[in-house]
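The other protein chains are all here in position, but one chain of the complex has been omitted.
Chain IDs A, B and C follow the sequence of writing; residue 1 opens each chain.
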Amino acid sequence: MKAVEVSAKREAAVPAELAIRMYRQMVRIRLFEEQVNELYTRALMPGLAHLYIGEEAVAVGICEALKNTDYITSTHRGHGHCLAKGAMPDRMFAELLGKEAGYCRGKGGSMHIADPATGNLGANAIVGGSTGIATGAALTAKRLKTDQVSVCFFGEGALGQGVLYEVMNLAALFKLPVVYVCENNLYTEYTHFTETTAGDILTRGTAFGLQVEGVDGQDVRAVHAAAQRLVNRARRGEGPALLLCNTYRYTGHHVGDINREYYRSKQEEQEWKTKRDPIKNMGEWLILQKIADPAALQKIEGEVRDEMKAAVEFAIAAPYPSPEEVDQDVYA
Amino acid sequence: MKAVEVSAKREAAVPAELAIRMYRQMVRIRLFEEQVNELYTRALMPGLAHLYIGEEAVAVGICEALKNTDYITSTHRGHGHCLAKGAMPDRMFAELLGKEAGYCRGKGGSMHIADPATGNLGANAIVGGSTGIATGAALTAKRLKTDQVSVCFFGEGALGQGVLYEVMNLAALFKLPVVYVCENNLYTEYTHFTETTAGDILTRGTAFGLQVEGVDGQDVRAVHAAAQRLVNRARRGEGPALLLCNTYRYTGHHVGDINREYYRSKQEEQEWKTKRDPIKNMGEWLILQKIADPAALQKIEGEVRDEMKAAVEFAIAAPYPSPEEVDQDVYA
Amino acid sequence: MPETATSQRELTFAQAIREGLAEEMRRDPRVCIFGEDVAEAGTPFKVLSGLVEEFGAERVLDTPISEQGFTGMGVGAAMTGLRPVVDIMFGDFLTLTMDQLVNQAAKVHYMSGGTWKVPMVLRTTLGATRRSAAQHSQSLHAWVCHVPGLKVVMPSTPYDAKGLLKTAIRDDNPVIFFEDKMMYRQKGVVPAEEYMIPFGVAEVKREGEDITLVATSSMVEVALGAAKLLAGAGISAEVIDPRTLWPLDEKTIVNSAKKTSRAIVIDEGYGRFGVTGEIASVIAEGAFFNMEAPVKRMGAMHVPIPFSPPLEDITVPTEQTVFDAARKLCGKA
Partner (left out) sequence: MPETATSQRELTFAQAIREGLAEEMRRDPRVCIFGEDVAEAGTPFKVLSGLVEEFGAERVLDTPISEQGFTGMGVGAAMTGLRPVVDIMFGDFLTLTMDQLVNQAAKVHYMSGGTWKVPMVLRTTLGATRRSAAQHSQSLHAWVCHVPGLKVVMPSTPYDAKGLLKTAIRDDNPVIFFEDKMMYRQKGVVPAEEYMIPFGVAEVKREGEDITLVATSSMVEVALGAAKLLAGAGISAEVIDPRTLWPLDEKTIVNSAKKTSRAIVIDEGYGRFGVTGEIASVIAEGAFFNMEAPVKRMGAMHVPIPFSPPLEDITVPTEQTVFDAARKLCGKA
């Protein structure tokens, strides 16, 4: 499969306030995920979790181009999307631990966090499972003229699910305000995407009548600029788009995936971490642009650390739902 | 949706014998289908049937590029594919009437004719339902190095089924000897394909790594030439292809679809029948090329009429399966 | 469709469904329809004829042949403020929608801790003997009955079809609505005055003393026919139509069995691992000490539905086979 095109051009500087907010949001996602890994290794978290570390620029760059009332659908690797769209860490940790204070009262867990207050239609543990939901939300927005846009996050593994092409076709036919965001982090579990993806990813969007764009998913400003173009276009009623973000997950497919040499090299991981880290690079840019000095960035990190620490403690201390809840909310 | 490209270039003359055989095969399909309609209007046929009249050049042009051992999968509109691949009219009519002498002992009917002797893996009443089967047959051919090619016939309506893209991707990744043949007869039941198909059909093949070609489906020589290119390419191990054949069904979606004005005009139907009839045009070409004179063509038609008449009589006279058969062959 | 207000007015099953949809669409602008050939064509069964003319292409959407995709679109539309009625032409195509129905629609409310809702109706068909062969003749409703989070409706008359469909559209949960494709042209009394039928309330179609016939959808007519034959043979049969399989009115079914002490469950789905096993178990447990004979189960024969008419006809319960089974059960065969 030929390498996907990437809009090489560096994006124009973004407003200082937005730049700082995007930096902070990326740091929040990373430190949140580090806490999740901690919870797992300390055997405090039931089950597994799929960390978003390394991919922070994608969720943040895109969600900063959205309104609070806009919709997103997320994936099994969804913590970053939830935070970027405005969810609170304490209730997220509580959900990860199966506590009543969680966004889903503990019934959903890591792979099913949903939050109407921030337009989060829900993470999804079925690869490609949320593509129909995101498309339907866009149908509602168009039919009721609410001016909302719907963003469907999915990993490149979902390119294997036929339903994605069914809904892209529907979205194009009905000119729906939906942006499909493909997070190509190179791997579907333990297999490189070139072994599972023939042809060309962006052409798949074109073939179904979508506007397409590829972007460096490690450059939050580039992601944000592309997202703005496509989200605003959708909002103007000009139809759906496919945005390909090339990125990388630093850690395992899930927290338990420790030995990865059989499917990718330590060196490959190192190169991404050192040369293309979205937070490090954005930090350097902020300093270069004199938007922030190292101390300011230190301060942000410190604040976020405290925030996450408090959130985890809240979640650990929170009670489980009472057994009577087990058969509640099966039906509305 | 932008009009699909069509290889305009007229194809070089084909060997006389082959040209005559293709003409006869097209006539056989048409007269077979006329008998089917007759059986329906005389209330001799249980249920409905989807006639292939108008599309004869597609099945014939392609199957004449195949070996008897090559595989095909067919659709609800499958009589033409079955005949073109070598099935006998008498056993086909018997199947349509639910008789024991039918290809499926009467258990399949019009939409499920299958025939191992001619490599026919079966017609399918699920739109897109046979795409996986055709792909799997190609996998076997490659794995067992049998030199066989598999052809998957489907109507453009199957472009709406996600499974088609899943298997195209699989075929491209594994370089399987399969040719996907899209019969675009402009309508899916009662809706024009432009209302159900965004983007571009051939680009959908390209996007998944397939060789693609579009051809005038009313020109049997053009279809045959394109089929030979793609089938031979597949046989050489160079991978799968998508062949788009632009064609038209003259009659209703099924034999009961009589009043069609609400979805297409009589004039549109007239133009296709008079200007682009595959049999008429091939006949004129044969005469022009001095391969046959009008009398010879008359003779062919007469012979075919007799063949079909006898085949129908055989089927009408044939007995139904005995009731004990009802629970036989559920398991092998 | 005739709108003349006379409570003795007769409508076909198809007309009753169309009228129910039309009334709800007039009442609530959020209600919309999508599926294949639902607009100008009004579906191959002509159930929706006229709706696109009244409500426009904005609310009656023709879709590509993408059952999984547009069912998923229905889930998202329902979560965000529309009330979609999704049309799946043949129940056999439910196979393509199972992920959207089971992993998405049925679970969204629970998984989200009760925050999101999916007020969606999926209309589809069931029933054999149409000479449509194995891929267009199945009755697969047992699958969705098996899944918590879904409701399942099985109307057997034009009256029930309209009243239950209006209830389904106003329900805040995903509802799977099964229509017997052989019933569309059957007529029945449908009052012009608005009415709704609650879920989970079975109807006693005919009272009897000797045996209970629990029948669903297409099999209700069959059971009533058998009951007539049984009356002639001196056997008084009570016929019960659950009308919705989930929620299921166990009380009415069990009480009838307690009274008659004999029961047959008749459903056009496959007889094994499906509806008949569930209802027979409910009876066997609830009326255990009253039953004088084991509950008899009658469903589709355990074979893919054959095309050949003489074969297809023996795969489905009929008045005669139900009559014979009932007489045997009552020791009068």
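One rule holds for everything that comes next: a residue touches a chain if its C-beta (ideal position, glycine included) is under 8 Å from a C-beta of that chain, and two chains touch if they have at least 3 such contacts.
Values in this document were obtained by computation on a predicted structure and should not be read as measured data.
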The chain left out touches which of the shown chains? A, B, C
Among B:I29, B:M45, B:A59 or B:A137, contact with the omitted chain is made only by B:A137
In the whole complex, not just what's shown, which of B:G122, B:G214 or B:G239 touches the removed chain? B:G122
Touch criterion as defined above, residue of C:V214, C:V275 or C:M298 at the omitted chain: C:V275
Which candidate, C:V47, C:V303 or C:A325, sits in contact with the chain we can't see? C:V303
Hidden partner sits against subunit C at residues 92-96, 98-99, 101-103, 106-107, 110-111, 133-135, 140, 142-143, 145-149, 245-246, 269-270, 272-278, 280-281, 284-285, 288, 291, 293-297, 302-304, 306
Need a quick check: the contact residues on subunit A for the chain that isn't drawn. 46-48, 98-99, 104-112, 124-129, 157-162, 188-191, 195-197, 262-263, 320-321, 323, 325-327, 330
On subunit B, the omitted chain is touched by residues 71, 73, 102-108, 112, 114-116, 121-122, 124, 126, 129-141, 143-144, 146, 150, 162-163, 166-167, 169-170, 173-174, 328-332
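Please note the rule applied: only the chains that are shown with their structure count from here on.
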Measuring between Cα centroids, what's the chain most distant from subunit B? A
Calculate how many whole Å lie between the centre of subunit B and the centre of subunit C, each centre taken as the average of the chain's C-alpha atoms. 37
Counting only Cα atoms for the centres, state how far subunit A is from subunit C in Å. 41
Quick one: which residues in subunit A touch 2 or more of the other chains? 162-163, 166, 169, 173
Subunit C, residues touching no fewer than two other chains: 63-64, 66, 68-69
